[in-house]
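What follows is a single structure, written as C-alpha cells, with notes after it.
Our next item is chain A:
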Amino acid sequence: MDRKRRTMDGSGIRQALSMMNERGSGEGAGYVAYGVYPDYRDCYALHVFFDNVRENKDVVDATLEQWGTIEHDEAIPTYDQPNLRAVHTPWRYFFKPDPSLAPASTSPEDDIVSALVMRVNTARRGALIFSSGKNVGVFKAGGWPEEVADFYRIEDYEGYTWLAHNRYPTNTPGWWGGAHPFNLLGWSVVHNGEITSYGTNRRYIESLGYTCTMYTDTEVVAYLIDLLVRRHGLDLDLAVRALAPPFWEEIDRMPEAEREWNRALRLTYAPAMMNGPFAIVAADADTMVGFTDRSKLRPMVVGECADRLYISSEEAAIRAMEPKVESITMPAAGEPVIGRVAP
Partner candidate 1 sequence: MTIGSLPSRYRISIDPVRCMECERCIENCPYGVFRRDGDRILVNSRNCTACHRCIACCPRDAISLEEHPCDYRSHPIWTREAREAIYNQARTGRIILAGMGNALDYPVIFDRLVLDACQVTNPSLDPLREPIELRTHIGKKLAKLDLRRRENGDIELRTALTPNLRVETPIMIGHMSYGAISLNAQMAMARAAKETGTFMGTGEGGLHSALYPYQDRMIVQVASGRFGVNIDYLERGAAIEIKIGQGAKPGIGGHLPGEKVCEEVSRTRMIPLGSDAISPAPHHDIYSIEDLAQLVRALKEATEWKKPVFVKIAAVHNVAAIAAGIARSPADAVVIDGFRGGTGAAPRVFRDHVGIPIEAAVASVDKKLRDQGIRNEVSVIASGGIRGSADVAKTIALGADAVYIGTAALVAMGCRVCGNCYRGLCPWGIATQRPDLVQRLNPDAASEQVANLIRAWTLELAELLGAAGINSIESLRGNRDRLRGYMLDESLMQVLDVRQVGA
Partner candidate 2 sequence: MAKQVAIDGKGVHYTPLNQQIRKAVADGADEIVISNILGQRFIGDGLRGNVTIQLYGVPGGDLAMFMSGPTIIVHGNAEHAPGNTMDAGKVVIHGNAGDAVAHSMRGGKVFVRGDIGYRGGIHMKQYEDHYPILVVGGTAQAYLGESLAGGLLLVLGLNGPVQAREIGSGIHGGEIIIRGDVDDACLATGATKVPLTEEDRMRIAPVIREFADDFGLDPEPLTGAKYTRIVPASARPFVGKYTWE
C-alpha cells in the first residue's frame, strides 16, 4: 500500500509473489488493485467469470439493468498463456445501481450490489461475480502467479494498494472462483491457512443475509469484515479483535472497563471468531489490515519504506519488491497491522 495513493504498476507485486512459488501448487493465483479504474471511479466495477459468454451473459445483463444502469461493459483483456487453460471468460461491468430501489436502506447502493452478487453467484447459471467494488479490480485464475499475471498483463494496471495470493488448494483445486483474493464491495481478502471454524462462521454470516458461494473458507472473512465494519460500524481494529479475540485468561487480567468491552465483544461475536491457522490481509479503498490467528500458527512479516507498507508471508517477497525497505517486523498473534491511505 502507498499511503499517499501514489500508484504502482503490477510488475512489482508479480515479482514479489513469484518469490513464494514454493508455497503454491500452480493451481490458482490472483491480484487485486485499488485505484485501477479512475475513469469509472463512481461505478461499481463488477468482474464476472462467464462459463460461456453467449449463453450466460444475457441473464446477468438483464439482472443488472433491472437494478440500475450499466455504464460500460467489456471483456477483460487477456493474453493466452501456454500452461493456462482459460476455462472462463473474465468480463467487467461498470455499474450504477438505482438507490431508489432500496428505499429502506441507509446504504442502498452497497446493499443492492451485495444482494446482486449473492443472487448471481447462488443462481450458478454460468456466471460468477468475483469483484464488486468501486475503482478496484480482482484478477485471478488457475495457474502459477506469473502465468496469471501475464494472462491479465497485470503490469498494465496501476493501483495504490495491491494484494496478491498464490494458492495451494486442497478443497477446490483449479476452480478459478476459489482463487484469492476474495472481494465483496470495497473489501478484498487474501488468506493463508485453514479456518477450522468455517462451519460456524459460515452459518453465522449466512444467517445475516450473506451467501457463501465459493466453496472455500476465505470468502467468509470478506463477509465478516463487511458485516462488522460496514454494517455494525466497528472500527477496523475492533473488528479484527472480534475475529481473533484475546484468550479469556488475558481478558480476565485486564482492568475492569477494558475487560467489560472485550467480554462483550467475545460474547456478541462468538460465532464470528475465527479459529485455526491463518494469516490474513484485507484491504478496502482506504485501508489495509493484516492479522494472524491468536495462536500465531501462520507467518506474517511487515515491512515499511517511506509511505509504503508491505505485509507478506515472507520477508524475501517484500525485499523483492522494495530492496530499500526500512523496517521489518513480525506482529504478535491476533494483533492487527493497519495501514491507512491519506484521505
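Selection rule: all candidates are chains of the complex that A comes from, given by their letters.
Basically, a residue touches a chain if its C-beta (ideal position, glycine included) is under 8 Å from a C-beta of that chain, and two chains touch if they have at least 3 such contacts; residues count from 1.
Note that the structure is a prediction, hence the values are computed from the model and not measured.
Novice: Identify which of the numbered candidates 1 or 2 touches chain A in this complex.
Specialist: Result for chain A: touching candidate is 1.
Novice: Which bits of chain A are touching candidate 1 when the two form their complex?
Specialist: 170, 193-194, 196-200, 202-204, 206-209, 231-235, 238, 247-249, 257-258, 260-261, 263-265, 267-271, 273-277, 294-295, 297
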